[in-house]
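Can you keep this structure in mind? I'll have questions shortly.
One chain of protein is taken out of this complex; the other chains stay put.
A, B and C are the chain letters, set down in written order, and residue numbers restart from 1 in every chain.
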Amino acid sequence: MNKGMSGHEMTRSANGAPNQDRETATHETGSTAPAKMTLAEVREQLKAVKGKKYWRSIDELANTAEFQAAVEQEFPGAAQEWVDPVSRRGFLKLMGASMALAGLAGCTKQPDEPIYPYVKAPEDLILGKPMYFATAMPSVTGALPLLVKSDQFRPIKIDGNPDHAFNRGGSDVYSQGALLDLYDPDRSKHVTFRGERREWAEFLDEFRVKAASTKDGTGLYFLSETVTSPTLARQWKAVQAAWPKAALVQYDPAIAGTALERGPHVQYDLSGAEVLVSLDADFLSTAAFPGFHRLVRDYAAWRKEPEKGLNRLYAVESMTTTTGMKAEHRLGLRASEIPAFAAELAQALGVAGAELPAHAWTDAQRKFLAALVKDLKAHAGRCVVIPGLYQDASVAELALAINSALGNVGKTVFVGAEALHPLPSDQMAGIRSLVADLNAGKVDWLVILNANPIYAAPADLDFADAFNKASVVVHLGSHLDETGQIAHWHIPAAHFLESWSDARAYDGTVSIVQPLIDPLYGGKSAHNVLQALLDEPMLSAYDAVRATWRAQLEKSGDFEEAWRSALHAGWIEGTAFPKETAAAKAAPVKIAVPPPLPPDSIEVIYRPDMNVYDGRWSNVGWLQELPRPITNLSWDNAAIVSGAMLTRLGLDEQDIVELSVGGGKVKAPVIVAPGHPDHAVTVHLGYGREFAGRVGSGVGFNAYLIRNTWAPFQAAGGVRKVDGRWGLAITKSHYQDHRGSFFGQQGQGGNSLEGNEALGERAIIRYATLDEFKANPEFAHEGESRETPKTDTTLFPLWPYKENKWGMSIDMNSCVGCNACILSCYAENNIPVVGKQQVRIGRDMQWIRIDTYYEGDLAAPRAHFQPMPCQQCENAPCEQVCPVGATVHTPEGLNVMVYNRCVGTRYCSNNCPYKVRRFNFLLYSDYETESLKLMRNPDVTVRSRGVMEKCSYCVQRITAAKIEADKENRPIRDGEIVTACQQACPASAITFGNLNDKDSRAAKLRANPRTYQVLADQNTRPRTTYLAEVLNPNPELEEAPVEHAPAKD
Amino acid sequence: MAQLFDRSSNALARMSLVLTGLIVIALGVTLDQLQRSPWVTRQGQRADQPVPFSHKHHVEGLGLQCQYCHTTVEKSSYAGIPPTKTCMNCHAQIWTNAALLEPVRHSWATGESLAWTRVHDLPDFVYFSHEIHVNKGIGCATCHGRVDQMPLMYAQNTLQMEWCLDCHRNPAKNLRPTSQIYNMAWQAPSRDRPVWCAAAPGETGVPTAQSVRCTAVDPAAAGVQLASLAWSPSAPHPLTGADSAAALPVALAYRKFTSQDDLGHFLLDHYKIKSPKDLTSCDTCHR
Amino acid sequence: MATREVNPHQPGIDPATGEYRVIAPGQTFRSVTEKITRIVLTPYTPLGWFMLIAVAGAGATMLLVAVTWLVLKGVGIWAITQPVAWGFAIINFVWWIGIGHAGTLISAILLLFKQSWRNSINRFAEAMTIFAVICAGMFPLIHVGRPWLGYWLLPLPFTMQVWPQFRSPLMWDTFAVSTYATISVVFWYLGMIPDFGTMRDQARSKAAQYFYGLLSVGWRGSVRHWARYETASLLLAGLATPLVLSVHTVISFDFAVAILPGWHTTIFPPYFVAGAIYSGFAMVLTLAIPLRKFYHLEGLVTERHIDNCGKVMLATGFIVAYGYGMEAFMAWYSASHWESFTFWNRAFGPMGWSYWVLITCNLAIPLTTLWSRRLRRSMLFMFVLSLVVNVGMWFERFVIVVTSLTRDFLPSSWGTYRATKWDYMTYFGTIGLFVFLFLLFVRFLPMIPMSEIRTMLPGAKIKPKVAAEAGD
Partner (left out) sequence: MPPREGTYGLLAEFDTPGDLIRAARQARQDGWRRLDCYTPYPVEEAAEAIGFHRNKVPLLTLMGGLLGLGAMFLLETWISVWAFPLNIAGRPTYSWPAFVVPAYEWTILWAGLSAAFGMLALNGLPSLYHPVFNAPNFRNGATTDKFFLCLEALDPKFDPASTRSYLETFAPVSVVEVEY
């Protein structure tokens, strides 16, 4: 990987690279181009002409200044990208499509293709070879250190920084999705005042004049998303100093009212924890939980070699999450019952201070508690209790108390003195006071930095009304969102890949956020805005960041050198939070534990969405289309209930209910989550956006409408059936009617047909308990329909695979079903987004999916997650039936799909037992949106309609590695090729390698006794194999021991 | 009720039957020829370019190295089209006001790219890598023809799949020593023009491109006097780094080749060229 | 034919020969010739014909619209999806091909078996075959994602130098169906040459004379020609028989060769062929019964023909029933979970209803009623029954294609299927096209083979006395 070039050099490079003085320049080229012409017009022109003429005209057109201008305007500074195959490919395929419509595509000749070379080529650029830059993605739950792949200075793939101690290369759906967010065609493109185009400079003048007129900053209010950048904090402090009366309010709907907004900053080290207890802490499913990547990695490390010991996870949770589903033992409680449970637990463990709210626990719950207590005591100092981020403050306090009582603090739990964020504050109080001031008319100028209060502010504040009382509202945002629509000034915000900044990972390590591309739409960052009020208003973010860390970096000698190495490595040494146990003080005397809601009343539980978080990712198609774990719901949010509740309300899935909390009401479709607590409804935030963009607008319902300051994460509410159905896109059991009836008899032993089938004779899922595994390590291969046919039982000679023999091993024991692999695959392989309607009828295009099978009673199920990419069968059923040989085997045993040969009979898909092939039923790839062309991976063909596609083990990466090795006259090293899914996986559950190389990790894993092939009895001989799960249940909680696997005899 | 058709109708009927047959055949032949015709492939056609750049003048006349302009040919799949700056390096001093060069100066002045028309244009679903070809002994001229003889650039070959396969099925017939990649005039060895080649010692460590040393002068006879090989490029050798001739260790065990076939197979082994099975595997060119 | 045991005084028996009378008494060479030629050569076209062809034409136009939109937008306008990647298109393809089979069977197999009664109906049965094959052959082309590349299925020397993949049943289809279409057309045309001669000589208008004259390639009825003609016909019949059997066998391979539970079974070839003939005869009835009424051909297409068709359907129907039975049996006997689950899902899964439709239409109704001669000779009943069987056979293919695909190996990928309006338009469109072509056929071509009817007329009997004299 060529990380050789540091950001400092980048600032000098002529094209694409960030360069503050070029920003304005490029921006102007956009506005001052002769006789401008939008791409829409271009397309209009093209519509007129047909056939060969069509070809010619597009190129004639491509040479005209207007066209250049149009392109420039769409993405300034990108006009020279023309030599890039993708943007060209985009156009050609568009043509190809139109030709197809004319029915000629088979026999058209190619058009003349122009080349636009650079005028001055950047020295460090080798066209066709990607470069990698270290940066970081700021986030309210702690920044994620990144390593971004850049092709001709266009970031085309985001991945975790493999060298960073915090995530070791792991990433998550948000960071993967951030790439599409950068190229989002709906981002706002211009500074506007009351809807009219303005220049940034004009704003600066007005802003500064205004500020000056206030003398001390009276009436000058800032409403910002949580400030995560130390530099920004520094800049604010400076502003504060200069304008003492100016006020800053931070508000992030997803963390307002949690411990995260002001600490204490607690870190968990799971590597030392044998017993894990989650009190509504969903630390395995998304980066919405602080420290997600590190936690998953340490958790998964325990699961890899059961023979060397296995941790045990207890989950006490409300909404069913992957954490709960991975847990050996899960107790589903309503959110409001969890503090009480925590108190019980604390008391049972002899922690003083917690007074017990009265609550009638069932025997099962008591049994669970007892066993848990026993287990914890047995593992004092080697266990950890993790409180939920969205739980009542008391839970965090109790958990801390328990942890210190068990002596975990300092071993598995670390409490930092300083908070994660540089400007800790009580955000709920903050926004409340802001609204008060607005209503009191104290607010003159309200400057909103990357926040969207109109959409996301608590319902009871009636923010929209107060909003109008400010005389001038400035909105800095990436989109012209709900707030931007009505703000006076709107300033396009720069994406984090477009501007300089800095951020702290959850462990405190500081990363410099270095941009990889000029702002596509001349966006500005919060740094620019705050700096405007200071002495050097034009000081660039780049200089501001350097200024912040100069002192720190000079400690280690020469600043420039240190700065470079910080950029190169992706973090600044020695900035991690000290792991001192400052807060290991005795638990507070009294912990106020709120009583649970009365059993019969309905509880509404609010959680940030697993895909769009608080709504900030609403317009990212990949994330919208991504089926969530557990519910397999894509494209919408829903009122999630238990099966029992569904039957009680006399509803079927997708029926519409009206939820009411306080005064607020909202209509929502209802679906069932297996294991969801009864008498409770979980709603996810971030949906029902009005002005999210072409993708996110009008999707789902807005749960903020029933969310109040006094109960941000759970509240008593009402559910009422109303008429109508809401078409939901559910990707498993594709739009199956009356799915609800499957869950109908929950509690009475109702269970999932799919689950039974998968675990039964089909032996798709194979697992054992630790004891069974110890008794019989071969359990995955023994018993009915578990045998793997001998390779030599065949009628025809075996096909030899001499040199390389690629294979993949997926560890189901460490997979936590977080979906990161799916998103990574989207970005790497140019997978199109097909839209809700297509997903509804089962046409989603994901090359890798995570199959979820529920075992046992759906009221309290256990789930098994099985990532399912193409299995690359050696006896591939798909190949044999293709009439044109469009899918064939390579000498290295890859089952490749030759898109340009495919005529689209779809026979291969029918004959694929794993159903991993995806077909372009319609023209799914977007050939027209310019910005998306910049995003595409130039090494992967963009598929047109009527073509089958599928996972290829990232053949483009394999080929690249082969060419390198070939030039250097050596074999390919193990680990040299990393597939996109493998790279993203925070649990490193996926291993790819050469099975012929006995020392490769893949080969070793394949030899592991737990390794099995799905549908082995079909003798397809998959190259992708799975490591069977081994669970570590607490014997005391094992209900009548189930035979998961035959014992050895 | 009498005769319905005229006498001649019999002859007519039979003739028309024969004719139909002929027409069908003719049609087939035409289409088969058409798909290979320059009209489809643009083989040999000189596209009109903003500047009538003459490779002949610059390469043969001025002796410019291929890589002077196509800088990344060894490093990347994409050989590289020179930026305007490369032109201006010289044309800032010479031909400074030639009308022909106006577009170049304009580009230089305005910062707008020159819009060349791609002469060697592969379909977008084909992934060709210059770097691996030049590193494994396929010379520029093999695909691009005698560019040094082309006043205006044109495609020497069809660049159709059958053409690619023709070589991928039997690379030996086109392999040459990597030291001769940029030698437009390179000819296959023959009785009167033999070539001596030796495998570099320690096969593995050495990069593929340097794993073989070749010379046209009999090493045994010439001894140290190898300094300048008759047709070795004047510039220090790009692939083997230093001047290949000077770098020749006399110790090497040279073999004499008098036919392309022998040389090809020798290089096939030492450049570790993959088997036709691998080279014709779909994923070699398509993803 | 069991002629011996029937008593010669029974109705329907020709006292002269003691054989079943296949055509009504009192017909002469000329009467037959005129009756059949007049239908075509009359300047007056019945109004009904115009009305019918208007309706059928509308259907065909609908097909045109549907296909155009399909090519413009892509196969996504149909309901096909993951996991059900084949839908109506393939169902219709198999259904139409199946229908075609009866024509070939009647013209070829019955000819070999010397079933002279076939002579009255084989011409339009063959026509039916050809039009059915046209409808069927369309689907493999339009159902692919990129129809304009369909020619890649032919082994031609393209510059890509890549070739078809002959292990794929779809390649086998390509050759089977194209061969079937070609041979059917040739056989059909060959059969009509002598009749074209007759038409040429019966026609009054010059245009008609030239038209049929050309088609008849100058047929003049020389006995030498007749001899070669007969040999060729017999040979073609002999070739068409294994062909027709192979074609549906090959089509059944599309499924049998796949590994999908519910497809991967060895009984498909025989059971598909039987099913094909079953549905084919149903279609013959659907066409014959109205035709004979409309054109008053009761004398030539007698109850006897309908009766015999009924018997053939009864026989093939039972073979089909055996097929269904075997599937159920194997599901249990194989002790394979895949088999048993698939069968359970077929009958009781979310799409179970379609299975019961097919059982009702293909087994329950026909196999109980067809035993009765009275019902077999009731035109109305047979007409309705033929429709019922056609529906049933369509659903058989629906069950095989769709239900099997909805739930295969991985439960995670189970899905369902709901046809769109484009699916229906395409399907009913082909029916429109079929009827359209058929109406053109009855209007412009002799729908009953005169030369073959003549051989069955009393006048064709050479008097024994003649034979005796010839002897010495």
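Criterion: a residue touches a chain if its C-beta (ideal position, glycine included) is under 8 Å from a C-beta of that chain, and two chains touch if they have at least 3 such contacts.
These numbers come from a predicted model, not from an experiment.
Within the full complex, the chain left out of the display contacts the shown chains A, B, C. Considering C:73, C:167 or C:311, the position touching the chain not shown turns out to be C:167 (whole complex).
Touch with the chain omitted from the figure is made, among C:61, C:246 or C:420, by C:246.
Within the full complex, the residue among A:478, A:890, A:905 or A:994 touching the omitted chain is A:890. Which of C:41, C:71, C:141 or C:214 touches the hidden chain is settled by the complete complex: it is C:214. For subunit A, the residues touching the chain absent from view are 796-799, 873-880, 885, 888-891, 1021.
Interface residues of subunit C facing the missing partner chain: 28-30, 33, 155, 161-167, 171-172, 174-176, 178-179, 182-183, 186-187, 190, 194, 197-198, 200-202, 213-214, 217-232, 235-236, 239-240, 242-243, 246, 250, 253, 451-452, 454-455, 459-460, 462-463, 466, 469-470. Counting over the whole complex, subunit B has residues 1-10, 13-14, 17, 277, 280, 282 touching the chain that is not drawn.
Criterion: only the chains that are shown with their structure count from here on.
A straight line joining the Cα centres of subunit A and subunit C is 57 Å long.
Put simply, the C-alpha centre of subunit A and that of subunit B have 46 angstrom between them.
Here the spacing of subunit B and subunit C, counted between their Cα centres, is 58 Å.
For subunit C, the set of residues that touch two or more other chains comprises 160, 162.
In subunit A, the positions touching at least two other chains are 901.
Subunit B makes touch with subunit A in their complex at residues 35, 39-40, 42, 47, 72, 75-78, 80-85, 107-108, 111-118, 121, 123-125, 127, 129, 131-132, 135-136, 203-209, 211, 272, 275, 277-278, 281-284, 286-287. Partner subunit C is touched in their complex by these residues of subunit A: 100-101, 103-106, 732-737, 753-755, 757-758, 760-762, 764, 785, 838, 841-844, 849, 851-853, 866, 868, 877, 880-885, 901-907, 909-911, 913-915, 917-923, 945-948, 1014-1015, 1018.
Interface residues of subunit C, counted against subunit A in their complex, comprise 71-77, 79-83, 85-86, 143-146, 148-153, 160, 162-165, 167-171, 174, 254, 257-260, 337, 341, 350, 405, 408-416, 418.
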